[in-house]
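Removed: one protein chain of the complex. Kept in place: all other protein chains.
A, B, C, D, E, F and G are the chain letters, set down in written order, and residue numbers restart from 1 in every chain.
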Amino acid sequence: MTPDEAGRYLRAYKEDRLSQEELIKLFQRAPFEDLGFARVDTHRALRKGFPEVVFGQGKTPPQIESIVQKLAEASHAVLVTRVEPEAAADIQSRMPELTYHPLARCLVWQGSTELHMGGKVCVVSAGTSDMPVAEEAAVTAEVMGNHVERIYDVGVAGLHRLLASLERLQQAEVLIVVAGMEGALPSVVAGLVSQPIIAVPTSVGYGASFNGLAALLGMLTSCGSGVTVVNIDNGFGAAFAASQITQLLHPLA
Amino acid sequence: MTPDEAGRYLRAYKEDRLSQEELIKLFQRAPFEDLGFARVDTHRALRKGFPEVVFGQGKTPPQIESIVQKLAEASHAVLVTRVEPEAAADIQSRMPELTYHPLARCLVWQGSTELHMGGKVCVVSAGTSDMPVAEEAAVTAEVMGNHVERIYDVGVAGLHRLLASLERLQQAEVLIVVAGMEGALPSVVAGLVSQPIIAVPTSVGYGASFNGLAALLGMLTSCGSGVTVVNIDNGFGAAFAASQITQLLHPLA
Amino acid sequence: MTPDEAGRYLRAYKEDRLSQEELIKLFQRAPFEDLGFARVDTHRALRKGFPEVVFGQGKTPPQIESIVQKLAEASHAVLVTRVEPEAAADIQSRMPELTYHPLARCLVWQGSTELHMGGKVCVVSAGTSDMPVAEEAAVTAEVMGNHVERIYDVGVAGLHRLLASLERLQQAEVLIVVAGMEGALPSVVAGLVSQPIIAVPTSVGYGASFNGLAALLGMLTSCGSGVTVVNIDNGFGAAFAASQITQLLHPLA
Amino acid sequence: MTPDEAGRYLRAYKEDRLSQEELIKLFQRAPFEDLGFARVDTHRALRKGFPEVVFGQGKTPPQIESIVQKLAEASHAVLVTRVEPEAAADIQSRMPELTYHPLARCLVWQGSTELHMGGKVCVVSAGTSDMPVAEEAAVTAEVMGNHVERIYDVGVAGLHRLLASLERLQQAEVLIVVAGMEGALPSVVAGLVSQPIIAVPTSVGYGASFNGLAALLGMLTSCGSGVTVVNIDNGFGAAFAASQITQLLHPLA
Amino acid sequence: MTPDEAGRYLRAYKEDRLSQEELIKLFQRAPFEDLGFARVDTHRALRKGFPEVVFGQGKTPPQIESIVQKLAEASHAVLVTRVEPEAAADIQSRMPELTYHPLARCLVWQGSTELHMGGKVCVVSAGTSDMPVAEEAAVTAEVMGNHVERIYDVGVAGLHRLLASLERLQQAEVLIVVAGMEGALPSVVAGLVSQPIIAVPTSVGYGASFNGLAALLGMLTSCGSGVTVVNIDNGFGAAFAASQITQLLHPLA
Amino acid sequence: MTPDEAGRYLRAYKEDRLSQEELIKLFQRAPFEDLGFARVDTHRALRKGFPEVVFGQGKTPPQIESIVQKLAEASHAVLVTRVEPEAAADIQSRMPELTYHPLARCLVWQGSTELHMGGKVCVVSAGTSDMPVAEEAAVTAEVMGNHVERIYDVGVAGLHRLLASLERLQQAEVLIVVAGMEGALPSVVAGLVSQPIIAVPTSVGYGASFNGLAALLGMLTSCGSGVTVVNIDNGFGAAFAASQITQLLHPLA
Amino acid sequence: MTPDEAGRYLRAYKEDRLSQEELIKLFQRAPFEDLGFARVDTHRALRKGFPEVVFGQGKTPPQIESIVQKLAEASHAVLVTRVEPEAAADIQSRMPELTYHPLARCLVWQGSTELHMGGKVCVVSAGTSDMPVAEEAAVTAEVMGNHVERIYDVGVAGLHRLLASLERLQQAEVLIVVAGMEGALPSVVAGLVSQPIIAVPTSVGYGASFNGLAALLGMLTSCGSGVTVVNIDNGFGAAFAASQITQLLHPLA
Partner (left out) sequence: MTPDEAGRYLRAYKEDRLSQEELIKLFQRAPFEDLGFARVDTHRALRKGFPEVVFGQGKTPPQIESIVQKLAEASHAVLVTRVEPEAAADIQSRMPELTYHPLARCLVWQGSTELHMGGKVCVVSAGTSDMPVAEEAAVTAEVMGNHVERIYDVGVAGLHRLLASLERLQQAEVLIVVAGMEGALPSVVAGLVSQPIIAVPTSVGYGASFNGLAALLGMLTSCGSGVTVVNIDNGFGAAFAASQITQLLHPLA
């Protein structure tokens, strides 16, 4: 039932061509499915200002291309995650307006009105091999309008490097802490700042790291101090959650 | 090295009784351990306004009692989690100023200056058996100065109950979503609101729920939409993280 | 918005005291939450004829008692699962109209109009220790109006006992097959009948049965032949699913 | 012992060339193995009307080819699952009478008498990446004579899309619900319909989805509402089980 | 169909009151279920000479009592495993003819004709805490007519004790090797003897022994050298399997 | 200390050039390491008559070649397991005296004196995909001098095929039962024969079969009936263990 | 063969009553088992100076008592681990010479000559609930003759407490680091000292700590920096290993 139809039915009712009972029955029969005005496409409504996001893994360049083209029509930015360099180059050869972030493996289309929400997100990572996940988080947070401070390679086995960044850590509104192996970094950072921390376990490591399970469990069991956790390697998800927080602080007009 | 000692060394240096080289060496020898002014007890400093928290499980009533007495001297509130009713009654018989929340299994000591930070936290839970964890989160969030909206028993198998609470869901600043079994509730709530969601898996369920593992994995794999997760049954941790967010919005003067 | 309110608004609209635009806006504002006629309490509506079910585990006798009393007012039958004998005796001392099935650990309140849907369900179980789960399924299926054929103690290591029941197996409309240990029985039964089979792994066994995991995995990996599986020890769930099938064949007038 | 031999022995007995005792002993010696008339090839007998099914994975095109040719002689349809496009193209180049469903990765040979049993199966899936499994289920159900309604891309994080399909959901006789990640869709659908639901976890997802384990556990722990589950990615098995149910409703003459 | 009935049918056929076709149809209709002479209660037939075995765990003394009494009528020995001392004492107070082996937790009823098959079984165990499982194996093997050689407390960390028993190890026909913790003993024994070795992991250990999982995996991955494995703590099963081997060597007349 | 040296020392002692005390000390110092006569290369000694075995996986053709050549000098047969067809063809081009069994992936060198121990081993397998493992077991058992009876494709979902082989099953001395998926076949076979059964889980299956874990757990939890288990896919190990049993029955002169 | 027998044989040989060949054969026949002088009870010999250790868990007070009495005759100290307070009190009532360490749950018998090896072991622990395991390590290390420095309650979420102990950490010869939850402490300590670190995961924690699994995996995946790990809660094992290292530095005369 489109709003037009609803309007027609209401008029018919007003003009006594339709009884009140019949009108109610008509509405009842299609309560959710196409009641039109009663139906809220919550995501689109709620996440105003957020870019459209495409999970690139497992999609062919032509598939990505056509999805991006369609989404670009109706939004201010499109972010494609998990795109390998070859696929990115292939797509860019036909869509040169896209920007590729090779470390983050993200492809970004930015409309004319770039978003500057003003959030302050700090992305901290433990080792060099955690950087792709950290960069996925950083690029995502930037596309979502945040200023991003990167503090990389500050693993817990070399505390001095982490402590040397104390001030930058404390200036963020939200921190995303990325770590593989034993995933101890969020616990340590949680002792140094009072802001919300979103921890991202990575699948970096071998043997008993069991593809990120060790880091995941480590981060979950450290939650007493207020750390929350996202899925293994989910840099995007962490940045999305962080942006939900910064949006609270910097609401879009 | 106490500040006094530091002062003495500096004066000695000024009066040429100590060379600059010797002074620096003295500081170097004790870089972290007792440099006094260089040492920051970060937790106490950072979490100003937060109550002191005691994990009650595994502690005897006398142990809890003496810890609470000591902490109450220097803070505005003390929260003891995981206290069984018998233990609570025993403690209250000697410390009648404590309040016990039986469902949440929390014991609270509130100083004269109650905190009203003004945060708005909504605690949502799926089933009646998830309520102890939900209440631990709710009581914690209240002690931390938030107004808490409780929406309980709105599991995903009865969507109408959840949808009927849509407006209350959308008015929160942060949502804590508690669910056992398959842990699907956070995914559904994430589609209805744009605020940060902290998911708490509970150990409720039997068989293939594997003491909360099913709910935990379910919540983690739903993180694409911005849900972050804390440890199984960790209602306290979720409320702590939620309060870190509301504190950003309502900074204490 | 109750139907009454909706009626009032519609009349106001008809009498031009409310514009069409305002009317639509009123409906939009409360799309799901209390639109009254647009809101369907799906469970109650859909499962007409089904008894009310209470999961007894973890509830005290008084809690069970008051829930049963409340539910009995508005339904034809109430089934309480997982009730220990002592609790049952305690409840029955005050509510002698309840029937207790000790092996199934089920407490049943039956209204005056007993349901006879006419479905034919066969419950098959492998060992004597699987019987509590099998009986939970059997009693549930009976309360839901099915005729139940019990074939117990027909484990795969003694095929002759199973084969001797071939005809009874083949006369069922749906089969519930309950087995612990290696959970092989459903695979074997699936080779003997063409009807739907719902497999219930039990936590019976020790060591490498890992509380029913071995049986669960065994049953899942046998699904090629059309077996579907419910949670470990979930006799109730299997009977519920079986009754959904028999209801298709014997629709209530 | 072939039926012919059995006949000879019986005649010999009748003509007194064989005593009753000797005859019984002859039968006893070969009770199961080749008693001929006493042996029932249950599968073939029971599943009359069902197509022959070949699990294509791990088989070479020539192997598939020769199996299909042999099976096609004695059945009305042959379904080969898990066939990659290259293999399918290779086989079709020599057997053009086969139809290939690329998304479902199914190869179908249909005899002259197509089966129209009349069952109504609805296949629901959560995300686009779940579609191969959903299509395997849909194609299988069609080959087994059902009308199939496809409702794809209705994940729980966007409830309005699911609710918009409510009527189509409720018109099915059986529903197959396919979901990866947290596997929450079956729980939600179970709250909207009263028909049997067969849930298929998919291996879609990464990190803590552990190749479908998260979805599997999620679906199993949701079984209280009558959902039954098949193996991870087992679209075929779900459709087979669904067809066993629709066959009960639409028995072949 | 009992043999008597079969006889009647055959006579009716012989006397031409029943056609050959009708006779065959009669047999076909009841192929497995009660064809009488065609049905073999394989277990009873095959395991002639073996005692009847009752799994005592989870059974009440009266239940055990009545089962033993019934089984004792038709067999030469009855073995009840997993009986706690209190239960055993209770049963023995009424059935003084039973013998209780406290370490093995086995209750044995021995008929007048004790079995002396003559098999030589050696039971080897690693630590003192493995002894209950080892004794369950030893007592079972004895009841099954074997001579049992016990070599206990010969863990791999003290090789000299094991090596000192080399000759006794090599004289056995079959060896049962019981070990918890890392389960290394079977691998070592396999290097010293050429006879079949049946390994029994025990749930002894803590932490990473995960209730016997470490020992189980250790024993399975050592199988290259011909070790076979039974379930965790399954001393009975190992002795049963060992007796199947010694029975091959010492067939009962 | 070589036997020669030992002899020299003994003579020195006899000729009083060495005291008894010194002699004993000499022996003590090198108790195990090179006492020569006191050291038993147990494997070689014990497994007289057994072929030399090489685990081919992960070895290059030249490596296999040189190992086989060396071993062939001192033994009557050499068995190389897990050799891919290409590697086998490469090796055979230079060593045409080797026989390759493609399904079993085994390469065999047979000396002039072929072993005919006379053991009777029956290899049973559930599905066609289990055949490589079954054949590895069969070829191994043959090389070890047994007569092997193969009964393949007799899964539990089609009991009649298994029952039709009852007599051949019962004539074996030892049975090796190979099954993937739910691994139910050994349990069923154990109900039909009284001989030792060695179960081999295979990694065949997908999803919840978890690379053979489901079959492994299923077989272990079925051990009550005397089934013993080897590692996943370990056809060789099963045949080795089976041959240890048949060797007891047919000792080599 | 006892040394006496060996002596007799050697004399017989010397006196030509026994040929050299016969003598060698006699030795060969009993190579390991009772060659007397060739057999080394390695443990006793090697671990000179170490106390005798009894694992108290699962043993009754009388059993512990009699074992201690026996061991005390031949050693300088006896350590019983895992003794509950009640059992300890019971034993001490009869053996007042024993000392009980309630937090460590250790019972110690000390002979007249106390061992002072001089090793310097530092035991570090993260939380108050880790203290029982830490104390088991500390008491064990003391009984083995080490000086023990305890640094407790220095979890990674409060770095300043750990850093304040830097000098004491760096003065140890070996460090034992005990932590539950996420087990991050060893990684951090490894960045501050260059001495060997033995990490002990504890079963402290709930939910996703999975009884110490999270800490165990975290510690194992941190091993790149030279941390080695013992079993969950194995304070004794860590101290034993630490003492093996300090013994290298302070060899007993």
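For the reader, a short list of remarks on this structure follows.
In the analysis below, contacts are C-beta pairs under 8 Å (C-beta built on N, C-alpha and C of every residue); 3 or more make two chains touch, one makes a residue touch a chain.
What you are looking at is a predicted structure, and each value in this text was computed from that prediction instead of being measured.
Within the whole complex, touches from the chain that is not shown fall on A, B, E, F, G. The residue touching the chain not shown here, chosen from A:18, A:67, A:166 or A:249, is A:166.
Contact with the undisplayed chain is limited, among F:23, F:232 or F:245, to F:232.
Residues touching the missing chain, restricted to chain G, are 42-43, 46-47, 55, 173, 191-196, 198, 216, 220-221, 223-232, 234, 236-238, 240-241, 243-245, 247-249 (touch as defined at the top).
Residues of chain E that touch the chain left out of view are 155-159, 163, 181-184, 187-188, 190-192, 205, 207-210, 213-222, 224-225. Contact between chain A and the unshown chain involves residues 129, 157-160, 163-167, 206-209.
Keep in mind that, in the parts below, only the chains that are shown with their structure count from here on.
By the document's definition of touch, common neighbours of chain E and chain F comprise C, D, G.
Centroids built from CA atoms put chain D at 50 Å from chain B.
Separation between the centroids of chain C and chain G, computed from CA atoms only, is 55 Å.
If you average the CA atoms of chain D and of chain E, the two centres end up 39 Å from each other.
In chain A, the residues that touch at least two other chains are 31-32, 39-40, 42-43, 191-192, 216, 220-221, 224-225, 231-232, 234. The touch graph of the protein chains shown belongs to none of the named shapes.
By the definition of touch given earlier, these chain pairs are in contact: A-B, A-C, A-D, A-G, B-C, B-D, B-G, C-D, C-E, C-F, D-E, D-F, E-F, E-G, F-G.
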